[in-house]
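The structure follows.
As you look at this complex, bear in mind that one protein chain is not there, while each of the others sits in place.
So, subunit A:
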Amino acid sequence: MEEEKETTTTTTTKKKQCFWTWALASVIFRLVLIHFSRNLNLASRPEVSTPLTSLRRLAEGYWLKQSSISPYAGSMYHGSPLLLSILGPLTVQRGEGQYNHLICSLLFVIADFMTAVLIRATGQSLQMAYNQSLKSLGIVRLLERSEMLSSGDIAALVYLWNPLTIVTCVGSSTSPIENLFVVLSLYGACRRLVPLAAFGWVIATHLSLYPAILIVPLILILGYGPDSPRRKLFQQRASSKVGENPSTDIRYQQKELASQPMLPFRFSWRLVVHFILWASLWSCYVLLLCGISVRRYGGLGEMFKSTYGFILTVPDLSPNIGVLWYFFAEVFDYFRNFFLIVFHVNILFMILPLAIRLNHRPCFLAFVYIAISSLLKSYPSVGDSALYLGLLGLFVKELADMQFSFFLFCGYVGISFLSPVMHNLWIWRGTGNANFYFATAMAYACFQIILVVESVSAMLNHDRMLRKLSIMKP
């Protein structure tokens, strides 16, 4: 291993350089676009900014707060009060033009960049775990693939160069920050930094509620360690090894055992308990801060009502790329509560089966959860898709045999062009109607579903292949 490393150091440094140049190029590209952001007018696109993430609404909320009115008055702002006190001063238009505006955009660029770096680090730790588990299974042959660009780099570059991410970043919505905290929690869990993971999870949940379901994969990561083949395989292999060559010297076996010191057999309760403790600590802290900042404006109750309540009861039916707005615009009022419950429970229903099936791959599980929640969210934006598409890059090797990848790619490209066009037909030209736009939203949802289904089945196929290989080659 060491020798190999030495021989490939030159190539790895080259790859590193390659990565950093591309990452910097993406940052520069963003800065150039931000310079023209006034002309692009992305902030008013329904695909980019939702009622929850729109920076314009945040500015409104800040203005209300400055004039000592509750920031939630008038149903304009629905985000966190903490975000208000951090980003709020940057949204104020001073006399001297757009200096603050630029700082704000710069903040989003930095958030994107940090997200990419964290994804890369997560990818590296995932890859290490993957390599280790393959080695312990004795399937070294598959490792030769790792000569290519590592999956972390790919994922980070996919995240940085994804047009959806760029659009979200330039279109000044707060979703880059939400994404940052989601990735932060995953990173913390993969690196076993319990306080960091808890912090990321608490803040992400506080900002947009849906990451709350990530607690399942986070606990699984902390308990079992990052993604690996099925645990049964290791047991089989160990038992077969023991059964097969009892005559070989014990020294060898011991060495092998030493080389795989932390085989994820046991569930480490210690870290999980730590995580829960830290999470409760952080959430108390966040609630305290929020309480202080909204003390004069109706307290925490008001905050919960107009942030989480706003997410859960879907009162804003302005069009977006999700499917809920159309449905709740059509549904009769007395069925509304019922369907609200149905839609939200839909996400919750998915949690348990997926957690059971994919419990050996918690990071992938987190990806699936994020994709599903961005599909069934009440106010989805392309920023959510940007996040899960970036995370998809982490599993490039496992998903290499994924079907319909080209079809999905075409679908995403087509939808991302079609959606603004349909919106234009409906709103500006008046020749179309809401059904036109909703059709693209439905198609988008279908593509997301296909993506999730195909990626999960590819992952399961990959597991099957590993099992076959490990049985074939003892």
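By definition in this document, a residue touches a chain if its C-beta (ideal position, glycine included) is under 8 Å from a C-beta of that chain, and two chains touch if they have at least 3 such contacts; residues count from 1.
What we mean here is this: contacts and distances are computed from a predicted model.
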item: Chain not displayed: protein name in its UniProt record ("Sorting nexin 2A isoform X1", "Glycosylphosphatidylinositol anchor attachment 1 protein", "tRNA (adenine(58)-N(1))-methyltransferase non-catalytic subunit TRM6" or "AP complex subunit sigma"); value: "Glycosylphosphatidylinositol anchor attachment 1 protein"
item: Given A:V27, A:L160 or A:M422, the one touching the chain that is not displayed; value: A:M422
item: Touch with the omitted chain, as defined above, among A:C410, A:C446 or A:L460; value: A:C410
item: Positions on subunit A where the hidden chain makes contact; value: 38-41, 44, 141, 144-145, 397, 400-403, 405-406, 409-410, 413-414, 417-418, 420-422, 424-425, 428-431, 436, 461
